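Everything below concerns the one structure shown next.
What follows is chain A.
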Amino acid sequence: MIGNVILVDIALFAILLAAALGIAHTRSLYSAAMLAGLFSLTCASLFVVQDAVDVAFTEAAVGAGMSTVLFLGTLALTHSRERVTPPTRRVPALLVAVGTGVLLIYASLDLPPYADPANPVQQHPLTERYLQTSQQEIGVPNVVTAVLASYRGFDTLGEVAVIFTAGVAVLMLLGRLRGNAAGSPGTAPAGGLQGEHRVLRVVAKLLMPFILLFALYVQFHGDFGPGGGFQAGVIFAAGIVLYTLVFGLGHARAVVTPGILRMLLPLGLLLYAGVGVATLLLGGAFLDYNALSPQDPVQGQHLGILLVEAGVGITVAAAMILLFYAFAGRGARS
Partner candidate 1 sequence: MTLALPAEWCAPERAWVLPLAVLLPLLVALVLPLLRRHPNAREAATLTGGLLLALGAVLLWTLAETPLRFSLWTWMPGLELAFELEPLGLIFASVAACLWPITSLYAIGYLRSTDERHQTRFYICFAIAIAAAMGIAFAANGITLFLFYEMLTLATWPLVAHKNTPEAQRGARIYLATLLLTSIGLFLPALIWTYALTGTTDFRDGGILAGHAGPGTLAVLYALFLFGIGKAALMPVHRWLPAAMVAPTPVSALLHAVAVVKAGVFTVLKVTIYLFGLDTLEVGGAATPMIWMSAFTIVVAAAIAVRQDNLKARLAYSTVSQLSYIVLGAALAVPDAVLEGALHIVTHAAGKITLFFCAGAIYVAAHKTKVSELDGLGARMPFTFAAFSIAAMSIIGLPPLAGSWDKFLLMEGAVDAGWPVLMGVLLASSLLSIAYLAPIPVRAFLLPERGAPAADDDPSGEAPVVRRPRIEEAPWTCLVPLCLTAAACLVLFFFEDQLLTPLAARLGAP
Partner candidate 2 sequence: MIASGYNYWMAMALLIVGLYILMSHANMVKKLLGLSVFQMAVFMLYISLGKVRFGTAPILDSSITVYSHPLPHVLILTAIVVGIATTALGLALVVRIHEAYGTTDEDEALALDRKPDAP
């Protein structure tokens, strides 16, 4: 059993290494970007092997999906071939990289053995608390969601703040803001595949509802299975991206207008923080969901997790779509 796992691991790592070296070697940035997408996807499967389904899900959605799209969008706006790297840059880089590696190998000599139940990580009271007690305290089968949204809910708030920051920053750098209005449907549907792509449009039309439905499913099924606000948001965004690619930026902007997005982006974060404020006002600590329904704490936890996951989903979806719009819109203008 464990042997097969090792084999799978090694196979996946072989692919990863190949992809990484390919990125290092190729000078065509498009293929480099695609290789990066492959890299992320393989990572995702590796995470599945290592029981991190939520992470795998996220990685597949973000690494293989969103960031690849962003990379391609950037390349569409810039050069797609890179200069030959001069050796003067290579030697120091190699030294630094190898130095770091050596330090890590040195560290690994005293790291606890891989996957050993006797590891400090597994022995720490945290494990017991999260894997057993959480059922009475929170009652959410997907422990990752429980920890993410409740035990370390504050970290997740920070995470939402990070994605919010990215949204704001990219908006500030690339965004076409009020003043030069977004293209209305029909006018210059930039980046869209036009005319004879009947097949594409039909299929896209067919799939769109399912994608969005799936996003909602992931959003609200996060308590019981892999998923949650973050994955849901990304999937939703992916749907819009597909729509934009097929029907053009103009239509997409008409369907999901930047104005709304710029409202939703902060609203999600406000919702999340607002839950915290509510708990404060109800006399609990910040983000202490028990305060939401004192008589039945577990109920409170459920409510709180639902709300904050919604907040995460809203902000992430809005941020991702805004990012994509920002890049695509840049292309449409230049």
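Candidate entries met the following condition: all candidates are chains of the complex that A comes from, given by their letters.
Here, contacts are C-beta pairs under 8 Å (C-beta built on N, C-alpha and C of every residue); 3 or more make two chains touch, one makes a residue touch a chain; residues count from 1.
Keep in mind it's a predicted model, so treat the numbers as computed, not measured.
Enquirer: Could you check which of 1 or 2 is in contact with chain A in this complex?
Expert: Every other option belongs but stays apart; chain A touches 2.
Enquirer: Which positions of chain A touch candidate 2 when the two form their complex?
Expert: Interface residues on chain A, with respect to candidate 2: 1-2, 6, 9-10, 13, 16-17, 20-21, 23-24, 29, 32-33, 36, 39-40, 43, 46-47, 50-55, 58-59, 62-63, 66-67, 70-71, 73-75, 77-79, 82-83, 85-86, 89-90, 92-94, 96-98, 100-101, 104-105, 108-109, 111, 113-117, 119, 121-122, 126-127, 130-131, 135, 141-144, 146-148, 152, 155-156, 158-159, 162-163, 165-166, 169-170, 173-174, 224-226, 230, 316, 323, 326-327, 330, 334.
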